[in-house]
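Structure provided below as structure tokens; questions to follow.
Of the protein chains in this complex, all but one are displayed in their positions.
Chain lettering (A and B) follows the sequence in which the chains are written, and residue indices restart at 1 in each chain.
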Amino acid sequence: MSPTPLLHRPASPQPRLDVWSDVTAIRRRSPLVLNITNFVVMNLTANALLALGASPVMAHAPEELDEMIDLAQAVVINIGTLSREWIDAMERAVVAARRRGIPVVIDPVGSGATRFRTETSRRLLSLASPAILRGNASEIRSLAGSNGSTKGVDSVYESVDAIAAGQWLAKEYGCTVSISGRTDFIVDATGRIGIQNGSDLMPSVTGMGCTASALTGAFSAVNSSPFHAAAHAMALMGVAGELAAKKCSGPGTFVPHFLDTLHNLDEATLIALVNPTAN
Amino acid sequence: MSPTPLLHRPASPQPRLDVWSDVTAIRRRSPLVLNITNFVVMNLTANALLALGASPVMAHAPEELDEMIDLAQAVVINIGTLSREWIDAMERAVVAARRRGIPVVIDPVGSGATRFRTETSRRLLSLASPAILRGNASEIRSLAGSNGSTKGVDSVYESVDAIAAGQWLAKEYGCTVSISGRTDFIVDATGRIGIQNGSDLMPSVTGMGCTASALTGAFSAVNSSPFHAAAHAMALMGVAGELAAKKCSGPGTFVPHFLDTLHNLDEATLIALVNPTAN
Partner (left out) sequence: MSPTPLLHRPASPQPRLDVWSDVTAIRRRSPLVLNITNFVVMNLTANALLALGASPVMAHAPEELDEMIDLAQAVVINIGTLSREWIDAMERAVVAARRRGIPVVIDPVGSGATRFRTETSRRLLSLASPAILRGNASEIRSLAGSNGSTKGVDSVYESVDAIAAGQWLAKEYGCTVSISGRTDFIVDATGRIGIQNGSDLMPSVTGMGCTASALTGAFSAVNSSPFHAAAHAMALMGVAGELAAKKCSGPGTFVPHFLDTLHNLDEATLIALVNPTAN
């Protein structure tokens, strides 16, 4: 992989991420995050946003989307169980968010598995601004036209293999790209950062990626930098995942402990565990 | 706030609520509760009804609603993720329930946030009888045309601030109104009662209000007084919430303990904790 420039390159080899100030801002302001997401994860992502301190709302009817977006501080679009009617709602929401200047997070679940998903994701990306694209390596590669073989909704690539695709997408669409994996990478047109947190249990829980996208929405509501909002959300996901993994006995008991951790996390614990990397 | 008459005013300052006899009736008869509800909470409310001993069914196709309602002892309508097609199902169900004389619980999730929600809730209320309206203070105020500012689906008012609106709605629509909050208030055209149970964790869990509505459906299936069914359901919610809060470490572990409590609760524990108030 060719070297890429690092945004905000720090003096030390490890970049600093001020995740905590965003967490306190979310808890204090409780931003309203509008989610147009899939049936599988709605309960989980609503609970994750609530546990963090944000205020989730799920709505998709064309009759009310404009009014909902007038109330919202961020919009999260997730195509996990898409259909024609829901795509209409997603496009409408993305356009309304752009008009109001509020951030949009797009989760292209299963992009690459079917043309319907790939094309829907590209169209949403082309309509959204400012946008954060949050997906796994297969999904990100597929959107860039790389060999994006996706096995259903799970990635068959390492996140590092999608950095070049992410950089291309960041330039093509003017967006920030958040690639989840063993190391999470956040890239935009000018830089990148990695996050080395998380637990091996997380791929065995449905909707962890979708939850990362939902939390990215909450962070983007309080941090005007999409790049930092995305990085902070992935760092929090990873740290909460590590802490929950220590308390649970498998992917089933992981989930309630993960939500507890989002709710109870304190500054010292967060700072001690956040592990960003320039590479 | 002007003083309001109390239904069944007791000799002592604390009214009595015989929640337990309804709980045993639900466990014994296992009433079928038809839910037309939102995608976020379907799993939770089905589990809450099962844990309590009721028999939940979720169905919304026009082709089968009449037959389902012929089997049901109560109907719960919740507009959390409404759309045109689902409203048609809700209206059809409400009309069929009225024809059969079985109780309907209406949960106007997010009423006041958008006109679509406010108007849908009012129309459902106008069609339903006997009906119990179960919402938070913002939702109840919005339906009465008060300054019903709702922030998404979460209330920005205390429940006490919605009592007058609830009383107006009770008279206007001939319904019982159950207002959830730190103190829950149940009002109808002639009286009111308050319930001081619950846990601060409950607003951090998605679908607790929706679960209250679902359980209200189960109680209304075994208690012919909508006023008492609503009060008993809120008392049980609050007591189960208190007990679960003691066993959990946050909003994630709260949910499984809450469901366990609904399933395991005994008479002595319930009676010791139920805390109604005349004010």
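Basically, contacts are C-beta pairs under 8 Å (C-beta built on N, C-alpha and C of every residue); 3 or more make two chains touch, one makes a residue touch a chain.
Model, not experiment: these values are computed from the prediction.
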Omitted-chain contact residue, chosen from B:128, B:259 or B:274: B:259
Sole contact to the chain not displayed, among A:17, A:68, A:90 or A:113: A:113
Footprint left on chain B by the chain that the document does not show: 32, 34, 39, 42-43, 46-47, 50-51, 55-61, 63-64, 67-68, 71-72, 85, 255-264
Touch list for chain A against the chain that is not drawn: 38-41, 43-44, 80-84, 110, 113-117, 151-154, 203-207, 248-253, 255-256
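To be clear about the criterion, only the chains that are shown with their structure count from here on.
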Cα superposition angle of chain A on its copy chain B, in degrees to the nearest 5: 120
Between chain B and chain A, distance of the C-alpha-averaged centres to the nearest whole Å: 34
